[in-house]
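Here the complex is missing a single protein chain, while all its other protein chains stay put.
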Amino acid sequence: MLVVMQAQATEEQVRAVCQKIEALGYRAHSMPGAQRTAIGITGNQGEVESGTLEEMPGVQEVIRVSKPYKLVSRDTKPDNTVIKFPDSPVTIGGPGLAIVAGPCAIENRDQAFKVAECVARAGAQFFRGGAYKPRTSPYSFQGMGEEGLKIMAEVRDRFGLLVVTEAVDYESLELVDQYADVIQIGARNMQNFSLLKRAGRARKPVLLKRGISATLEEFLMAAEYIMSEGNYNVVLCERGVRTFADHTRNTLDLSVVPAVQRLSHLPIIVDPSHGTGKRNKVTPLSRAAVAVGADGLIVEVHHDPDRALSDGMQSLYPDQFDALMAQVRQIAAVLGRSIPASNRVRAEATTSAD
Amino acid sequence: MLVVMQAQATEEQVRAVCQKIEALGYRAHSMPGAQRTAIGITGNQGEVESGTLEEMPGVQEVIRVSKPYKLVSRDTKPDNTVIKFPDSPVTIGGPGLAIVAGPCAIENRDQAFKVAECVARAGAQFFRGGAYKPRTSPYSFQGMGEEGLKIMAEVRDRFGLLVVTEAVDYESLELVDQYADVIQIGARNMQNFSLLKRAGRARKPVLLKRGISATLEEFLMAAEYIMSEGNYNVVLCERGVRTFADHTRNTLDLSVVPAVQRLSHLPIIVDPSHGTGKRNKVTPLSRAAVAVGADGLIVEVHHDPDRALSDGMQSLYPDQFDALMAQVRQIAAVLGRSIPASNRVRAEATTSAD
Amino acid sequence: MLVVMQAQATEEQVRAVCQKIEALGYRAHSMPGAQRTAIGITGNQGEVESGTLEEMPGVQEVIRVSKPYKLVSRDTKPDNTVIKFPDSPVTIGGPGLAIVAGPCAIENRDQAFKVAECVARAGAQFFRGGAYKPRTSPYSFQGMGEEGLKIMAEVRDRFGLLVVTEAVDYESLELVDQYADVIQIGARNMQNFSLLKRAGRARKPVLLKRGISATLEEFLMAAEYIMSEGNYNVVLCERGVRTFADHTRNTLDLSVVPAVQRLSHLPIIVDPSHGTGKRNKVTPLSRAAVAVGADGLIVEVHHDPDRALSDGMQSLYPDQFDALMAQVRQIAAVLGRSIPASNRVRAEATTSAD
Partner (left out) sequence: MLVVMQAQATEEQVRAVCQKIEALGYRAHSMPGAQRTAIGITGNQGEVESGTLEEMPGVQEVIRVSKPYKLVSRDTKPDNTVIKFPDSPVTIGGPGLAIVAGPCAIENRDQAFKVAECVARAGAQFFRGGAYKPRTSPYSFQGMGEEGLKIMAEVRDRFGLLVVTEAVDYESLELVDQYADVIQIGARNMQNFSLLKRAGRARKPVLLKRGISATLEEFLMAAEYIMSEGNYNVVLCERGVRTFADHTRNTLDLSVVPAVQRLSHLPIIVDPSHGTGKRNKVTPLSRAAVAVGADGLIVEVHHDPDRALSDGMQSLYPDQFDALMAQVRQIAAVLGRSIPASNRVRAEATTSAD
């Protein structure tokens, strides 16, 4: 159920409608747009009696939502969601592309700094690296845990990169929420609804990866779980789906990008590293992802992939990432987009201009 | 890495090898078999230096395991795992078939008792029912929680049925471990490795459902996660995989039953309700599952499916379940198997025979 | 469009309606049933003007068909199609199961006779063997062609087995139609519509294999292509579909058997050899196929599989086929079905009883 307010409705009127909704025992989600505010109602089982709301001052109409998703939907919020970060010019979902790069796993301080330096220099604004690794085998390297998070926090301080890293349970989510800038929920946990709800109560934006065989509707409903708890800063991420095809590890489904953009206001980025699982496919598919209209990329880079503790096969060498960035910049320009510099780089540019 | 003991090795020798392994910083998993004991080693990253172990008294050989799974493997334990329950003649994995039946979700005490009475009378030994429901939408009925668990505990007392129910996070797992007889891990959580590890520290057997697009190796590795924490009582469950086919909700992959039985000693049962998603397919596929050699079935039954709060479309009517049991009994007999009676029924039979 | 005649309609009335339909420029397909005759209309593009037909004597109603399939549908012909063979007691689609067995490819006369003797003795009524082999590589053995067909005709004469073999184009179809008893259309040609139409003009029944990623609707529409040309003797065959699963070559979709039986009157058999691609899975899946309700099996058997020119990996040894038949007979009995003897065996039984 969705309450659409009149364009000229006052903030007070909006607040009154929200209070009424909560008095009825539901949850109200106020979503201010460029034109008007919409208020999503959740927590109802079945129909909400709409009569009481429809007659309140400032209300234009009350829409019964037939699609299962509400808060993720463009019907609820026609304008694109643009995710902002405190003290940073970088956004996700605006005209600029967000480039997230780094190693699969944080292995030690030296490795993290080496890779971070490469990707920062090439123009990435976000640093990725796993501290908690969901591995198919219990006997594989499972990540450094909090130690890895601390290293990434140092990376942010040193290179001005925003930190994206995965949480796999309540405990790690709490720590990631504390140390990182974006909380990643991995493909295997896309329908771990308890974790999604917990992420919905976190303060930081959530990067939600598509499950390996998730339909578009399931993908959006997973985002809905996060939003239904009050965290509206969700970034979707296509990372390949499982098919019969065996020339890549997964089949990157780029058509999901325009499909998401049609239905939802949330930004969507693409992970060509997991999406292909092969180093030599990452650059062509990165070009394609930007050309299809994605809001960014998340790419694995390692200064010494042959010795990486995980996923070395799909990690780019630093010079390959440089070349990728050069190509991606040009294709972004064709779509009227750019890759804005991160905070530090701007600061340094300013400084050096002195 | 696997240490195979000589057939005549003493318990003391086995204990000494385990102590040595743990002194080396690894975990030892003693697996006594009919012929000999094997000791799995986990916790090693890469190669264990095997020389020290090979020369200990009672050791026959030390095998480097090339397959990623160890504890689930028939190489480790050639005999079938038979799961037993305290004070109950019922097993899973022995010659008798395990029949688990009940509603998708526990809706209230009256519904649970009505369904339990039907399935007990028809010969099921286990009662299933969801107290924690992972639903695609955050706005759908999410289950009764602990209240539902209490109702199922009453069902056990009243009808002598063992209780199987799903846990979705640490909190619910703790409660399910307390109230139920078997902890179910659902398909969506098959690679929620934190939850698997937690289930590996629970006291009760775990019923692990195959993920919707899990390969056989991923399925076995998920069981390995549970076993690597010390809980060796794992039941696998095929419940359909996602394909392009649209005449059923999922495609039931019965070939995975002989495939699992070849590689692993763990029992495997089949869920034709989720596997097809259509009431009229449940009975033919149940017959097929028993014919292919599964160790049991898990079937949704509801006394009033048309009013069920979830998955009513795939729930059998009580008389359909009676007919299913009659057919399944006959096919089991062709394979030299039977459906043993549960405790209560035996007790009552004894009583009435007095 | 379908004209349903009254139960008491005379043959003359049926003939008159057919003539009227053809006078309108369409094709009429008279389908006599146990209760009444239905007449399918094909060849129309869009709507047929039904008024003229509805008022003819003996017509009960004229149904606009909304589903894309007409002639394959149970709406057109409620009774199961039972395919008969001249001078043979064997049928496909009646209460008896049809067992088709033989080598993947006919390699020479000696091999064909050796295998035929085994499968006839074990109780198969049909002999399969490829003379035209669709192989992934142009450099693989492509079959013996007409020479192979002649050998199979000899097999029929010698062992009383009916012959099933594949046609891959017009030329081979003409020869198969001449030498064999059943024309097989392989999975790769399931949507080779020119070949389907040609098969629809053949005199012999057609065994149509499901394409490797065909939906149920596409599968039925392929049968519709054959029937729309006048050949109503079509046997469907499930042979596994392509999925991500890698423990079998294909994923055998047994749920398609009850799904077909609900929508169509055509018989459906199962091919567990191609369906699994692994010898050790053929017997369990054969049991499951009979248990799910299939009308028969098509199984690869070779007297020396290790030297077979194609698909040796999935061919049963003769003693494995004997054991399979014994198990399948018992499961058939549970479903009230049996495996009737073929002509020759009956003849011999009669003779030896003298």
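Brief remarks follow.
We just call them A, B and C in the order they show up, numbering each chain from 1.
Quick note on the criterion: a residue touches a chain if its C-beta (ideal position, glycine included) is under 8 Å from a C-beta of that chain, and two chains touch if they have at least 3 such contacts.
Worth saying up front: this structure is predicted, and the values here are computed from it rather than measured.
Residue C:P134 is the one among C:P78, C:P134 or C:G312 that touches the chain not shown. From the options A:A38, A:L53, A:A222 or A:V290, the residue with contact to the unseen chain in the full assembly is A:V290. Taking the complete complex into account, C:Y225 is the one of C:F159, C:Y179, C:Y225 or C:F321 that touches the chain left out. The chain that is not drawn here is touched, among residues A:F113, A:Y170 or A:F244, by A:F244.
Not every partner is drawn; the one left out touches chain B at residues 213, 242-244.
Listed for chain A, the residues touching the missing chain in the whole complex are 213, 215-216, 241, 243-248, 251-259, 262, 275-276, 280-281, 284-285, 287-293, 327, 330-331, 334-335. Residue-level contact of chain C with the missing chain is found at 42-45, 68-70, 134-139, 141, 168-170, 172, 188-189, 191-195, 197, 212-213, 217-218, 221, 224-225, 228, 242.
Throughout what follows, only the chains that are shown with their structure count from here on.
If you average the CA atoms of chain B and of chain C, the two centres end up 39 Å from each other. Between the Cα centres of chain A and chain B there is a gap of 36 Å.
Here the CA centre of chain A is 52 Å from the CA centre of chain C.
Each of residues 213, 242 in chain A touches at least two other chains.
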